[in-house]
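Taken from a larger complex, these chains appear in their original positions, while the remainder are omitted.
As written, the chain order gives the labels A and B, with residue 1 at the start of each chain.
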Amino acid sequence: MNLLYSLDLLGTAAFAASGALAAIRRDMDIFGVMVLGLVTATGGGTLRDLLLGDTPPFIFKDETYLYLSLAVSLLVFLFHRNLGRFAHPLTFFDAVGLGTFVVIGTGKALDFHFGFIGSVMAGVMTATAGGMIRDMLSNRVPMVLQKEVYASACLAGGSLLTLLHHIGVPRTWSLLASAFTVIVLRLLAVRYNWSLPRARYGQAHH
Amino acid sequence: MNLLYSLDLLGTAAFAASGALAAIRRDMDIFGVMVLGLVTATGGGTLRDLLLGDTPPFIFKDETYLYLSLAVSLLVFLFHRNLGRFAHPLTFFDAVGLGTFVVIGTGKALDFHFGFIGSVMAGVMTATAGGMIRDMLSNRVPMVLQKEVYASACLAGGSLLTLLHHIGVPRTWSLLASAFTVIVLRLLAVRYNWSLPRARYGQAHH
């Protein structure tokens, strides 16, 4: 599906930009910026393919993803001072990437006959594991585990796709509906500053 | 072997509880609690299966492990204030999990015709890698590398199983003897507060 491939590349570029920016904030050199851009954009899908046993992972079968991630990271390295004006589009493209990555991951796991929860996990992992590796390489607790409703949007989209698959909805429609769900939930979460409940450990124990 | 499967699930639940508690202590949200519970309980076996080339890993073939880990993590998230009374049983179940994970990992590597040290490594990794990933996601140096005789018990059990395998002891007996060895060593280590030697870098260099 050409639309899905285009959205996938758009999301890859947005994720690479976010990884490169994180590296710049951590005062990494140009190699670190390119590695973090690459890992953020392609780490989730690579881990998914390793777990599916589909090796070599997609990035080595279609090097477009590698060239795109590295080119975006380089551009961010060179022009990061002028990126302020792109903050709004970046948030939007990032949400598009999130939705696309979830449905690609979950869809692939369904094709590999994974169970319900395994398929949802594959989608969530495709969308979030790259950012987790980025944060681990930056010596930080992964943002997705602490601060944002990033993951819930992915869970909702992955679950919807798995459900639609099992009740027999044609793949094209279920992919579009699920990706759309993730994107809208994510943008609403950013807009209204939603957050997930936490256990308030400090409050209970001090 | 049904006993081994039951012990494996018991250990999975205990490891998930320890991961979920670590996430709560780090003030993660409910998604973080579920991810850390899941990773702690299933990360070691998943990494082992990746290294064995046995994909997809066990968790995607029998989703019981996933449902169990997520359910336990959710329960810990909801009731963590009341977990104090379970501290003793948890230590015991954790030791049972350690012993079971080691013998499952080493046994599987022996079935894949790994060498002596590779088989021992597979067992130790099955039992400890989940906790290492939990600590890396929590932005801490893995506890197992610094503080406890956690690993030695695993090394002893994995080596014993490999030895018994090569001298031809029937698998059932060697599994039980090795798992028992790990569990007893671990509980003694907790009871008597054993620790491994370290190089005293500070003392030597200041």
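A few comments on the model shown:
By definition in this document, contacts are C-beta pairs under 8 Å (C-beta built on N, C-alpha and C of every residue); 3 or more make two chains touch, one makes a residue touch a chain.
Computed from a prediction, not measured in an experiment: that's the story for all the values here.
Number of identical chains making up the complete complex in this structure, 2 of which are shown: 3.
To be clear about the criterion, only the chains that are shown with their structure count from here on.
On the side of chain B, the complex with chain A involves touching residues 23-33, 35-36, 46, 50, 55-57, 59-60, 63, 66-67, 70, 77, 80-81, 136-139.
Those residues of chain A lying in contact with chain B across their complex are 50-53, 112, 114-118, 121, 132, 136, 139-142, 144-147, 151-152, 155, 195-199, 201-202, 204.
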